[in-house]
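Missing here: one protein chain of the complex. Every other protein chain is in place.
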Amino acid sequence: MQEIITVETQGQGLYEITRDVAAWLSRAKVETGLLTLFIRHSSASLLIQENADPDVQHDLHAFFGRLVPPSDTPRMAYLRHTNEGPDDMPAHIKAAMMPVSLSVPVAEGRMMLGTWQGIYVFEHRDRPRRREVVAHLQGARS
Amino acid sequence: MQEIITVETQGQGLYEITRDVAAWLSRAKVETGLLTLFIRHSSASLLIQENADPDVQHDLHAFFGRLVPPSDTPRMAYLRHTNEGPDDMPAHIKAAMMPVSLSVPVAEGRMMLGTWQGIYVFEHRDRPRRREVVAHLQGARS
Partner (left out) sequence: MQEIITVETQGQGLYEITRDVAAWLSRAKVETGLLTLFIRHSSASLLIQENADPDVQHDLHAFFGRLVPPSDTPRMAYLRHTNEGPDDMPAHIKAAMMPVSLSVPVAEGRMMLGTWQGIYVFEHRDRPRRREVVAHLQGARS
């Protein structure tokens, strides 16, 4: 079973999709199996992270923004792929450092996430984007 | 088939679980298939790395400790999520940079790891923790 989950992003940062994924999983009525998520872009990432304190999302965004600053920053002057904007090549670099696909086991009809784990799309571009995440489920029905 | 493998960690560093995973796989008697590992935490990672020279594990820990120093280090003063200790937010950042899930093909009843590849839990927190790794196996019995 497959579905495309669409996420409308409004600039850099984390967008939680845990509920969207759980709702689709619930409709699928699979008891035990494996859920795979795949993002169809190379300038945004999937991420499983703590969803209790919003400051964690702020800090993740802040850290990666300092590690990979915009391409018009002097210390990034060696970058060549700059014609699509100063946020573009850093977005590809961040996308190389964080997951494009995730696999989450399913038991008793639910994702086996830890207590504090949420699923996010991490948008690395500045302008609004329509991002597609493929959800793929293999398993046995109850 | 699913099982939770528990790892008791004693501070930051790499803890090899290759034998635990192989032992479980051996009991499962699956000939050909796909093994998925998923760690149920956002401040520890899964990692496949060289298991020949222990210095590799030391160096990995040393590199990431320098790349993402404790939150009470002056250059990390921009971090907000600091109330759970100076090792907490860096742990989340490292967990974003390294795998939360891994997929390893199985053939002839064994993981198709390369000669030098071992499977590790990479603990990013200072204090002892009980970490849970879900092992999920899909495939055909012999």
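We call the chains A and B, going by the order they appear; numbering starts again at 1 in every chain.
Here, a contact is a pair of C-beta atoms (placed from the backbone, for glycine too) under 8 Å apart; a residue touches a chain by one contact, two chains touch by 3 or more.
These figures come from a predicted structure and were not determined experimentally.
Novice: Looking at A:Val68, A:Val106 or A:Ile119, which makes contact with the chain not pictured?
Specialist: A:Val68
Novice: On chain B, what residues meet the omitted chain?
Specialist: 32, 34, 47-50, 53, 55-56, 58-60, 62-64, 66-67, 97-99, 102-105, 107, 112-114, 116-117, 138
Novice: On chain A, what residues meet the omitted chain?
Specialist: Within chain A, the residues that touch the unshown chain are 2, 36, 38, 40-43, 67-68, 78-81, 89, 92-93, 95-97, 99-101, 103, 132, 134, 136, 138.
Basically, only the chains that are shown with their structure count from here on.
Novice: If you average the Cα atoms of chain A and of chain B to get two centres, how far apart are those centres in Å?
Specialist: 20
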